[in-house]
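Quick one: structure below, then a few questions.
Yeah, one chain of the complex is gone here, protein chain that is, but the others are all in their spots.
After this line comes chain A, so read on.
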Amino acid sequence: MHLQAIPIHRPQQSASCVYRLEGVDYTYPNGNRALRGINLCIHEGDRIALLGHNGSGKTTLARVLSGLARPARGRVLFEEAPLEPHRLGHLRKKVGFLFQDPDDQLFCTSVLDDVLFGLINFQTPPEGAAQRALGALAQLGLEDTAHKAPHHLSYGQRKRAALAAVLALYPSVLILDEPTANLDPASEDLLAQVLKGYAGTLICISHDLLFLYGLCTRAVVLQDGCLHHDTSFEALISHRRSLQEHGLDFTFRFRCCDSPGRHVGAGRSPVRSTANDPSSSLPPARSAHVCRVSAGEAGSDACQRPEQPPILELHQYTYRYKDGAVALRDVSLQVRRGERVALVGPNGAGKSTLAACLAGIRSGSGRYRFDGKIVDNRRRRELWRHVGLLFQDSADQTVCSRCYDEVAFGLRNLGWPESKVHQKVRAMLRWAGLGDLENRVPQHLSGGERKRLALASVLAMEPDVLILDEPTAGLDPQAEENLLKLLDEVEATILLISHDICFVSMLTDRTILLHRGKIVRDVPTWRFLKDENLHSLYGLDFTYYNRCCREIQHLQETASETADGKGAPFNGL
């Protein structure tokens, strides 16, 4: 049932309408009806958060607004005139669109050329163009990288460069598709500052409601291609039931905050012990030890585990890329069986490289022991039997044409008999909530489903160590919560690489902070979360995030009290 329990946003009558959508429908060539009867008016200066489940039609709506997709039915009016093909040039001068993947948007051989691309196309005089391009790059902290090739930049830098290329055009409407996905807190903070200073109309697609808080004033929520809510952003986030209805309820994140909104070690649920039974719907339990952390233990060293021999051990480990750049420098660490460790650090700190070395994908100099045995070249080739790796982008891990085959892929490589494979695949798909999707093409799954499929296919192989590389990237809050529940049941030793401080606090006991390829801190997670100096020192400042959490919690409490006292306000769309 659709809830309409939040007040409707009433735009100021004085503001002129930039976009007017009248009964807009859009259907993809494969018959997928992505938008249905959208009626929407976007006013000058509006700051809109475009929200909804994965696959609800947000990106399609953004493509319609930027003139990339022509509606099958209905009308799109831009500046009160219908958006016809001959007006697309005018629209593109005024509307900037930041794509989700920066590599789609950086197609020139240097960053400066990319930023100048649009300016030259729009006939900006050369001197003015260069000035604007360098100004936009400087605004995003990229003045030193102007002459570098995009593929030589880190992901965060590429994302900022793509935004610079859009901002240099001085657009009066800015459409952003998942601008914060995979960004470290420092880059996210810089992005927030730049966008707060942007004076035009802002339309931002994101699942990161904490980022949108303070940036957007209006929320447009889509579900199955239909417009479900068009309200003030504050009203939406203070109404939990509406958030839940659209899979946007991120309040599970508050579990990792104490009363003043600061992060503490969150209550991890006790983990059931499972046998190595192929039909078990729980992931395997090779490890004997499980560490529990609860909020109450936050003041002490939460994880009091008996001395277990280390399963992963690096000593003075260094890794250099072929071009000579050092990715890891003299890294020494020990991870014990059953431990849950977070690897945090800014973009380019060497987290993913460390994970690749531990999984045997890369090999550096120094000593690496796995389960007490030195990892030489022969053992390195066999590490895949013991170390599972969940990639940042699940698409990199899906090569089969059916979900069933995807989960069976690793098991067949392990040489399991087909009957055992069948049992295990069924059990793992059920565990991941994909029981009835075994014949579905993985590419047709939503982001959350695909992530769970990748997790199931890794865990089916019963690894001793599970390495998770940014598991929450691009997921909506409901998919994040589902993933968190699944991961909480995993008993293997976990290494979590994440910028998501909430996941770190809820899933791990110990945090290793990497900076420029070196381990600069190795502390219990609760201590890391309390040390604000540590955050700001290494570009991991979560102060803003914490403040947002606090304020949203307060808003929700106030709204709930109002609802208890006077009954929930009920307004139609």
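Heads up, the rule we're going with is that a contact is a pair of C-beta atoms (placed from the backbone, for glycine too) under 8 Å apart; a residue touches a chain by one contact, two chains touch by 3 or more; residues count from 1.
One rule holds in what follows: contacts and distances are computed from a predicted model.
For the omitted chain of this complex, the UniProt record lists the protein as "Cobalt/nickel transport system permease protein", which is one of "ABC transporter", "Formate dehydrogenase subunit alpha", "Heme exporter protein C" or "Cobalt/nickel transport system permease protein". Within the set A:Gly96, A:Gly225, A:Gly364 or A:Gly447, the residue that contacts the chain not displayed is A:Gly96.
Interface note for the absent chain: among A:Tyr19, A:Phe78, A:Phe117 or A:Tyr404, the touching residue is A:Phe117. Taking the complete complex into account, A:Ser401 is the one of A:Ser16, A:Ser365 or A:Ser401 that touches the chain left out. Touch with the chain omitted from the figure is made, among A:Arg385, A:His422 or A:Arg550, by A:Arg385. Contact residues of chain A toward the unshown chain are 63, 66, 68, 89, 92-93, 95-97, 99, 101, 103-110, 113, 116-118, 120-122, 126, 145, 147-154, 165-166, 169, 323-326, 356, 359-361, 384-385, 387-389, 391, 393, 395-401, 409-410, 412-414, 443, 457-458, 461, 516-517.
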